[in-house]
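Note that one protein chain of the assembly has been removed; the remaining protein chains are unaltered in position.
In order of appearance the chains are A, B and C, and numbering begins at 1 in each one.
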Amino acid sequence: MTGDFAQVRSRSMVNVGILGATGYTALELIKILLRHPEVKITALTTRQEDTPHIQAIHPSLHGRLDLRCENLTTEELVSRVDCVFCALPHAASMSVIPDVLASGCRVVDLSADYRLSDPGVYEEWYGHVHTDPTRLGTTIYGLPEIWKEGIREAELIANPGCYTSASILGLAPLLCHADIEPRGIHIDAKSGASGAGRAPKLTTLFAECNESVSAYSVGSHRHTPEIDQVLSQKSGQPVEVVFTPHLMPMDRGIHATIYAKPTREVTEDELLNVMRDFYKDAPFVRVVDHLPGTKDVSGTNYCDITVRVTRGTVIILVCIDNLIKGAAGVAVQNFNLMYGFDETTALIV
Amino acid sequence: MTGDFAQVRSRSMVNVGILGATGYTALELIKILLRHPEVKITALTTRQEDTPHIQAIHPSLHGRLDLRCENLTTEELVSRVDCVFCALPHAASMSVIPDVLASGCRVVDLSADYRLSDPGVYEEWYGHVHTDPTRLGTTIYGLPEIWKEGIREAELIANPGCYTSASILGLAPLLCHADIEPRGIHIDAKSGASGAGRAPKLTTLFAECNESVSAYSVGSHRHTPEIDQVLSQKSGQPVEVVFTPHLMPMDRGIHATIYAKPTREVTEDELLNVMRDFYKDAPFVRVVDHLPGTKDVSGTNYCDITVRVTRGTVIILVCIDNLIKGAAGVAVQNFNLMYGFDETTALIV
Amino acid sequence: MTGDFAQVRSRSMVNVGILGATGYTALELIKILLRHPEVKITALTTRQEDTPHIQAIHPSLHGRLDLRCENLTTEELVSRVDCVFCALPHAASMSVIPDVLASGCRVVDLSADYRLSDPGVYEEWYGHVHTDPTRLGTTIYGLPEIWKEGIREAELIANPGCYTSASILGLAPLLCHADIEPRGIHIDAKSGASGAGRAPKLTTLFAECNESVSAYSVGSHRHTPEIDQVLSQKSGQPVEVVFTPHLMPMDRGIHATIYAKPTREVTEDELLNVMRDFYKDAPFVRVVDHLPGTKDVSGTNYCDITVRVTRGTVIILVCIDNLIKGAAGVAVQNFNLMYGFDETTALIV
Partner (left out) sequence: MTGDFAQVRSRSMVNVGILGATGYTALELIKILLRHPEVKITALTTRQEDTPHIQAIHPSLHGRLDLRCENLTTEELVSRVDCVFCALPHAASMSVIPDVLASGCRVVDLSADYRLSDPGVYEEWYGHVHTDPTRLGTTIYGLPEIWKEGIREAELIANPGCYTSASILGLAPLLCHADIEPRGIHIDAKSGASGAGRAPKLTTLFAECNESVSAYSVGSHRHTPEIDQVLSQKSGQPVEVVFTPHLMPMDRGIHATIYAKPTREVTEDELLNVMRDFYKDAPFVRVVDHLPGTKDVSGTNYCDITVRVTRGTVIILVCIDNLIKGAAGVAVQNFNLMYGFDETTALIV
């Protein structure tokens, strides 16, 4: 019996690799996967040729993972792993993922490359042609609170954008329940600086963004079509949002304040009940009565949501950690579903 | 000749007092007034009985102003000053201002007590009866970019709220020019923690609000009726806004992102021109092409504004320093106008 | 067999209570204990009479722990728990702990009340008489990297101060190995604002301590005699330190920069080896080659240490999270040892 059990265990142990291991999302992925009882991290990649040890890249991992970041070929990579978390930038992702999939590995792609279903929309917003267009429209969009179907069987998951997750989780219940209009939705989103990535840039220098708040990419942020698409599909009507992101002087967290027009006279209690019902089986969405702060969910996979009604306007307030529920956490949540593990494994700390 | 000139100078020198000298706004007022060539600060008040030296309250003033904060009677106060800046909380202001005015002193009131023109609206939003109702409706509202008339002759100026200033400065040009609808306006405002004042509170402890963003007073913030009132009066139509304030992890600064519905098809250039024209004589409003950040105006009396049009929505973006343009700076701007000094005196640094 | 195993499990399951559940340390304790497989939190106390739900006090716990904070008598408390974590202020702790111990409960005291061995020293630094002096000198000091002996059997553990832990962990190896002089040690320590607790105070308001660094309690900080005492006992010689704490504009973390005089010519490699050897069995101390930052250990029970030698001075650099390794983490580490659990249980995330 013990022997059999050990075999089951060894069969369920999944070897995973992380493509693009030097960024903030990869660091969070590693931390989560290190506490996952069914995972072994067996490959980390970087374009750097000097194969730095991961603890030189991320000092917080000192003594916790003895692996180097390597510039691996796809062949080398797939020989070591069962599943790949792809934390490469868009365009780079779609240049490597087809070969990884062809080798039989499963992939959770944290880039934007497979999120949109229409190659034309992708080209319009990302400015280049999609090189793997046949997968668009068939790839599973990995927001398990919206669609769990398909995730378990998926070879490839398109992990949602951080702003997207916050926006969709806030809007889906009331749009699906027809409590709010699908047009005239204003999403005012505020994000910590880690959302801009770890590549040195003037705009995310400490002395630039500390003690400052500013909007950016007004009218042109690439999460816009993603929000439109998922909410339209989920609610069965054309949804169009105005999405305005802002950079906050903090490390992490997204706070989305969403303004929508009710379809009829509504009360806060009624809308809170709609939300609670919608998320009754979602272990990571907490519909709360109070006004949530990003600190309440910092470092966690939780999404805290509430709603207010004032002057004929519905205001939905949503908080997530952009690096966890907005990236690495939901990636592992998807991974857990793909491999039949409990959805919350390694995600409640 | 020299003697005469000196006399002119001494006649124009104004003795000022600050009521409630221990807060953040008072500190900024003192710093501005110390560089004002026509002002001498001659009284500072506090309810504390131990008459602390102002440099014990505000160490940054060390060696710069040799005055104690005193618990003065109105008689003592008015014997020393020509003009009073009242930085007391609401309710406290209206309990002292009538006597100060009766003595012949002029007053710039930084509290909310004289901003609203309707005692009923005051009672509704502030929760207590107004004790000096006859002055409501006749007191000059001190936002010089909106109304300069009356400020020069005023005995009493109601200095605007910080959120209010940012919101009104952003909305007035397009509302007055009938470019946007007076209903369905969503003001998403973000403020630094100094806006909550200097009284110790759990919510503004560093370890509470650092690394966090949250909304507060959704649907109930007291600047709401003030914004409605001033914009309605200025634009000659009933304006109603949805105002949502957020607490940001920074000391100072307000960023307002305002969503409005255009009355017809509009372009950004057209709206920017309307704004530039509206503010062509306003030395402190800078209509800019780029997306402003609060750091651009930190420590200054400037208000930076721009506008975008996307998906049929007009988005107005406004930045001010809540303690300067939102409080102490505009107070001195009003004072300059009241006393016939150049509007910008002591305000450009 | 299953039944027996369940009994073993139920016997090893420990019911714990937290006294003073509203502060930052208590929050961290709760989070750690919630992931401890052998613990059930069964009581939370507060002096507030309205028995607030813990998730109203700490919104991040929403949905994670269904307990109210109660103003319990000792009798009520001990009827529910096997072990108490006492997060009360000093003086309050020693007024309740004797009765808790008398009832047979074990206690980890996070206050300063049982750390010093001499009641006279306690009175000198804390300004009041110790009311339970017979336990001083016999209570186990809970810094397991320094002394593990006694912890397993202890009824009462004095959990060390945050600054103390960082200072002692940095200095003990080189003092015990006689590499540095026991006099003329300068500890320059920098702490995040959470170290000052959650009671509203002017000095820890966001707008006071953000964008500022200052020293406090120079020459008078109460962790000084604690550092002296433990290092003297451990190294067998009278140690006297100059300890200077500074408040940093960050939530959490302590960075101690310690200047000491070598007893002879020493090299960095030699000292690093002494440190590595000293901590070879300590799972939470990481002796690193690089200069550590507090972010590397944020949210963890790790202590990162390195050493430099320059101009005849030994500089030891130490980083911990003040709330974890400096308080709640080491408390659970002590608890694990007391109850025979693996030392790292619930502490590696």
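Some notes on this structure:
In this text, a residue touches a chain if its C-beta (ideal position, glycine included) is under 8 Å from a C-beta of that chain, and two chains touch if they have at least 3 such contacts.
None of the values given here were measured: they were computed from a predicted structure.
Touched by the hidden chain within the whole complex are the displayed chains A, B, C. Of B:130, B:246 or B:286, it is B:286 that touches the chain left out of the display.
Within the whole complex, the absent chain has one touching residue among C:15, C:42 or C:313, and that is C:313.
For the options C:95, C:131, C:214 or C:344, the residue in contact with the chain missing from this view is C:214.
Remark: the residues of subunit C touching the chain excluded from display are 184, 186, 188, 190, 192, 208, 210-216, 218-220, 240, 242, 244, 246, 248-253, 255, 257, 259, 261, 291-296, 298, 308-311, 313, 315, 317, 319. Contact between subunit A and the unshown chain involves residues 24, 192-194, 196, 198, 200-202, 204-211, 249-252. On the side of subunit B, the interface with the absent chain consists of residues 31, 35, 59-60, 62-63, 211, 286, 288, 290, 292-293, 295-300, 302, 304, 348-349, using the contact rule stated above.
Throughout what follows, only the chains that are shown with their structure count from here on.
Taking the CA centroid of subunit C as reference, the farthest chain centroid is that of B. With centres taken as mean CA coordinates, the chain nearest to the overall protein centre is A. Mostly identical positions are employed by subunit A and subunit C in their mutual contact, as over half of the interface residue numbers are shared between these two copies. Centre-to-centre separation between subunit B and subunit C, using Cα means, comes to 46 Å. With each centre defined as the average position of its C-alpha atoms, the distance from subunit A to subunit B rounds to 41 Å. Averaging C-alpha coordinates per chain places the centre of subunit A 36 Å away from that of subunit C. The set of subunit C residues that touch two or more partner chains comprises 211.
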